[in-house]
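Only one protein chain is missing from this complex, and each of the others stays in its spot.
Per-chain numbering from 1; labels A and B assigned in written order.
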Amino acid sequence: MNIAVLLRAVPDPVEELELNEDETDLDRDYLGYVLNEFDDHALEEALLLKEEVGGTVTVLGLGTADEVDQMLYTAVAKGADGAERLGSDLGPLDAHSQAGLFVEALRQGGYDLVLSGVQASDELDGQVGMLVAAGLDLPHVSVVVATTPADGALRVTKEYWGGITADYDIRLPAVLGIQAARQAPRYVAVARIRQAQESDSLTEIDVDPPAPSSGLRVTAVRIPEAGEGAAMIEGDEEAAADRIVEILAAAGVG
Amino acid sequence: MIALLALDVADAGRETFLGIGTAGKVIFYSAALFAILLFFFGFWRRIRKYSHGRPIDRLSLHRLSRGVAAIASQRTIAKRNPVVGVAHFFVFWGFIVLLIGTAIIAIDEDVIGIFLGKPQWQFWHGAFYVGYSLVLDVFGIGFIIGLLVLARIRSRQPARLDYERVDRPDGTYDRRGYSLDDRVFLAILLFIGVSGFLLEGFRIGATGFPDFERVSIAGWFVAVMTSPFGETINNTARLVTWWIHGAAALAFVAYIPFSKAMHMVDDAADLVFTEPGAAATLPDVVDAASPGYRSLTDFTWKELLDFDTCTKCGRCHEVCPARASGSPLSPRDLILDLREYADAESGIKLWYGTGATPTGLDATEVAGGVIGADTLWACTTCMACIEACPVGIEHVGTIVQLRRRLVDLGDVEPGLQSAFQSLARGGNSFGKSAKQRARWIKGLDFTVKDVRKEPAEYLWFMGDHASFDPRAIDVSRVVAQLFHDGGLDYGILYEGEQNSGNDVRRAGEEGLFELLREKNLEAMGAGDFAMIVTTDPHSLNTLRNEYSLDPETIVHYTAVLDAMVASGKLIPGGLEGKATYHDPCYLGRYASEYDAPRRLIRATGLEVVEMGRCRENSFCCGAGGGRIWMDDTALEERPAENRIREAVDLGDDVRFFVVACPKDMVMYTDAVKTTGYEDRLEVVDIAQLLERARQEAVVA
Partner (left out) sequence: MDTLVFAEHLQGSFTDSTYELLALARRLGGNVNAAVIGSDIEDLAGTLGGADTIVVVDDPALAAFNPEGHAAVFAALAAERTPQIVLVPYTSQGMEVAAATASRCGLPLVSFTQEIRADGGLEATCRLYAGKVEADVEIDGDRAVFAVLSGAASADDRRADGAGVVELVASPVDLSGLAVSFAGLAEPEAGDVDITAQDVLVAVGRGIESEDNLEEAQELADALGAALAASRPIIDQGWLPKDRQVGKSGLKVTPKVYLALGISGAPEHIEGMRDAATIIAVNSDPQAPIFGVAHYGWVGDLFDLIPELVDRLE
């Protein structure tokens, strides 16, 4: 099975986000990017499938941030057979632009399966995985938490809510949005990532920066005031405990 | 004594093969040759096994003289075990003297008498013989008494000599072979010793009680006891005993390399080649494509020697904090398992069979197979095992090499994995952005220099916990205040500082360690400073030993504060009461700094009450080696809790538990809560004590 995994760089959720001067976007000057957590799961699921049924895993990234190369090399160190970076210095792109670039590259690849993370934190104009599926006219199932290979097809488990899941059989080629891999994403030693960096495993592909096509324009961005909603309790743990017991009593509890 | 001096020694001497006859001599010499050949065969097999190991530079005159001194004094065995030390001293020297005694006879009789054919050069008679007899008897008695004392200790079945495994349930392994080997060794030595004295006694009786033999006090005593049986019976007894004693001795010679007796050679060698402090400076990765140990030939010859050296004394097993807390790690068993592995790989099978369990040896991997991953991850790298080992085994370095292999395989504990990922991303293990490193400064009423922008005399390298953990940040603020008040010209690296990498390296992630080191050196390179002071003993270790920096310029903050107090720049006042001090592993065992912290505590006016396990025998808090990032829910009792209980046992009047390491601060603050002793014992850093003392002085 030849699998493609789409890797996206998103702002590091650990960082405190700051806004740019006219408050229309994040201040991207010092922003650190990391691999979208769900894409990491998508990669893990792909590697597991490869271990089960053989084939290749190719990771694709977009040249939207400096950190993308490192993400791609890490994937290679984990066991991906090849990595492609589409473009460089593209800056942040909306989901439609990303999907457009991915679709171009995927058409060349002859993949049986395309995996991407179920969502990314900056996908204002839709989920890239689904837009890619629409662009390639391939069937798509999202919020997948497990895959089981079957002849020429795949059984996937989709998660609803309250722990309810549903199984679907999907004919390949197809696109899946991964919520969680069957097991936690594996660890790969930094030394192996550095070795991958020294090898020739990254293919750089030139692309023209796409024209925005989402039909959306962000006019203002705000970071909601922390504790806006809550009445904050002052004092140390003893004062807090006293107050909380009061609140509980008022609510008829405790 | 005067009577002895008056002995007529002119005719002193004895016939070696008295009454044995030519046939007997032939049999004896043949048997001796055979025994010696067997010995060399076994010995060669061992040497060949060690030769499979990687080279390591441990040959030096300094080590030789240090090793010989240790062996001669037996001080490593006597350390914290005076009774065993003295007993083994006599066993050791008794054996040596008896061995030399036998060699003297062989030289005199066979080399000079027969081989060189110069009977006139023979010396084993007269005054020499008398002196010889006295010395041998005295040491022989010491030898036997020593053995009896050790046998008595063993018979009391102390916990450390219990070979129960900590990583497998009863019934899945069988170590009776080890116990059998122990008992056979002890029995043979005792047998040889006792039969030797019996033989001497029979001979003295059979040769008519020659006067000069009075110096052979034990033999003379036996002779007196057996004289009622008459000369003939004594002579027969003598002949029988001669053969029995001879056979036992020759059998023993052949037996040495196939049993615990080999420790006599291996352990002496190990004490010469050992470097107990080696774990402070871990070796670089040999083959970048395959870091860590995968097969027998990856181990150094010193490590292979280590595996054979262990006499199962159990001291490392006793002191190990991981073992004490219920982890599946026993340093002793680690070494023994690797011995069994090395023997199996080298085609050596020992007669006593150790019942090695299939899962261990059948595994194709050493790291994670022969030695379980849980076992390897349990180590805190505290070096208590190395410090306690009387024979120079270096457990920690081997564990790290095996961890390197686990990391390469991706077999990394989940907590550790997320710590590594956080470290790779933000240079800290807290999952925080690198930019937040210097946040702790907020609230100080003075500015702290940025060493990247302004020159300062000292760079204060903080360490992760001192910058990010709220419990340790309190201490950092106090230290900053003390430095400021003491007039220290210092600055910090702000966001340029990364985790020093000490524990990352010890957790086996060498690539990440190199990355952190590179970044730190880059940030430091941009700065202008002469000295480095650190509040973190772990950082102290790696900065001194594993970064390319001048170790003399790197100090612990207690040294700086000590100097400030000594020179009057800081004047702590009069606190009253008693405190106990916990020696951090990386300041004590790793850096040999025990006194400055104690001076500081006394300078505040407090009295220092020592815990039983103090100074180089300090008991680890359990955080080192990456353990602080790992899950400890499976532990029966956390090491820190064990330690708090030890402190509480010192008595109600000891109110302070003093630490000098941020991780200790974190671990013990938690432990004192979970053990319920929060109101009884206050966990406080030396800096906080000093500050409190200064404030008391002001008030006073």
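Methods note: a contact is a pair of C-beta atoms (placed from the backbone, for glycine too) under 8 Å apart; a residue touches a chain by one contact, two chains touch by 3 or more.
Treat the numbers as computed from the prediction; the structure is a model and nothing was measured.
Peer 1: From the list B:G171, B:P470, B:G525 or B:G568, which touches the chain that is not on show?
Peer 2: Final answer for the missing-chain contact: B:P470.
Peer 1: List the chain B residues touching the unshown chain?
Peer 2: Residue positions of chain B that touch the missing chain: 414, 470, 631-633, 673.
Peer 1: Which residues does chain A use to touch the chain missing from this display?
Peer 2: Per the touch rule, chain A residues meeting the hidden chain are 11, 13, 16-17, 26, 95, 118-119, 121-127, 130-131, 133-135, 139-143, 155, 157-171, 174, 177, 179-180, 214-224, 226-233, 236-238, 240-245, 247-248, 251-254.
As a convention for this text, only the chains that are shown with their structure count from here on.
Peer 1: In the complex of these two chains, what residues of chain A are touching chain B?
Peer 2: Its residues touching chain B are 12, 14-16, 32, 34, 184, 186-195.
Peer 1: Of all residues in chain B, which touch chain A in the complex?
Peer 2: 285, 288-289, 291, 407-408, 410, 412, 414, 417, 420-421, 424-426, 431-433, 435, 509-512, 514-515
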